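Take a look at the structure below.
Every protein chain except one is present and positioned as in the full complex.
Right after this comes chain A.
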Amino acid sequence: MAEELLEARDVSVDFRIKGTYQTALAGVNLTIDRGQVLALVGESGSGKSTFAMSIMGLHNPELTKVTGSIQLNGEELIGLTEEQYDQYRGNSVGMIFQDPLSSLNPLMRIGEQIAEAITVHNGKAQSVSEHVLNLLTEVGIPDSDRVAKQYPHELSGGMRQRVMIAMALANEPDLIIADEPTTALDAVIQSQILDLIKKIQQKKGAGVLLITHNLDVVAEIADEVAVMYAGQIVEKAPVERLFNNPKHPYTRSLLRADPENVQAGGELYAIPGTVPSLSEMDHHKDLFLQRVPWLDQKLVDADVADTLTEIEPDHYVRGTAWQDFAFPDEQEIEGQS
């Protein structure tokens, strides 16, 4: 039995906008085990980063209401004060962001920045600089002596992302949150960084929350996938099952929009419409169905239970619309046969 690292139960986030609270994240349930990579997938505005920020306690408490429970190693995170959170951030939880250039201090040498991440949590230790060089070597930076003395602008994008990963790993975190870690990188560098995250995660036995909109990246390194739409999880499954047997209309639409899944000369499936704005979100319904134009209006308006249904072992789907869902060209084929 895998050891549970992070358990999020019924996590909701409400933002205060012009005096009223509006729900951005509605009752998310997720667990991450030690040694597991969980991918959270969805388009911009789906609430992926909002969820990550509530784990890290990065929401402004005056403008945001976070409810539910998030436990890391059995300890409750929601409701902690800033000082209490500081013991987790960068310590038992490490973070990797999309844009390393804006996350690194341009005026500090690489080595100093990594050393700072260590001393903030562990006080001044004798062997810090040695530890820094080991970290740089571990993330595949050759010539770590030289790089430690350089400034962020002197490094390429891929190198900077490696430095970010070294910083995230500095205090041997239990959980690594990687928010779009390879979106700004080209294919060769992307595959190197993904291999690196996977290698380090396996070696350290850490859990990884990978946030991305890129399905190919998910297929490459995730163990488990949760698909998110408009602040709710609509489908959750082990990675092979999600790609080989996707069920929810949103998951299937995303896969169809990917050039990899299109026959030569065929059209990509462009999901009509956009993610609804916060004030238009009625989380009692399956909000994605509004973007399926051929669907019966009764299905679109129907109330849907908050909980997901387990349709095969470990494969969960929200609502029942998936049972009747077919793309127009699939319906024709069924009609002919």
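As a working rule, contacts are C-beta pairs under 8 Å (C-beta built on N, C-alpha and C of every residue); 3 or more make two chains touch, one makes a residue touch a chain; residues count from 1.
Heads up, the rule we're going with is that contacts and distances are computed from a predicted model.
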item: Listed names "NADH-quinone oxidoreductase subunit J", "Spore germination protein, GerA family", "2-hydroxyglutaryl-CoA dehydratase" or "Oligopeptide transporter ATP-binding protein OppF", matching UniProt entry of the absent chain; value: "Oligopeptide transporter ATP-binding protein OppF"
item: Touching residue (missing chain; options A:Met56, A:Leu133 or A:Ala219); value: A:Ala219
item: Contact partner of the left-out chain, one of A:Glu75, A:Asp143, A:Glu240 or A:Asp301; value: A:Glu240
item: Options A:Ala2, A:Leu63, A:Leu268 or A:Ala305, residue touching the unrepresented chain; value: A:Leu268
item: Chain A, residues in touch with the chain not shown (by the definition above); value: 43-44, 156-157, 186-191, 194-195, 213-217, 219-220, 239-240, 243-244, 253-255, 257-262, 267-271, 274
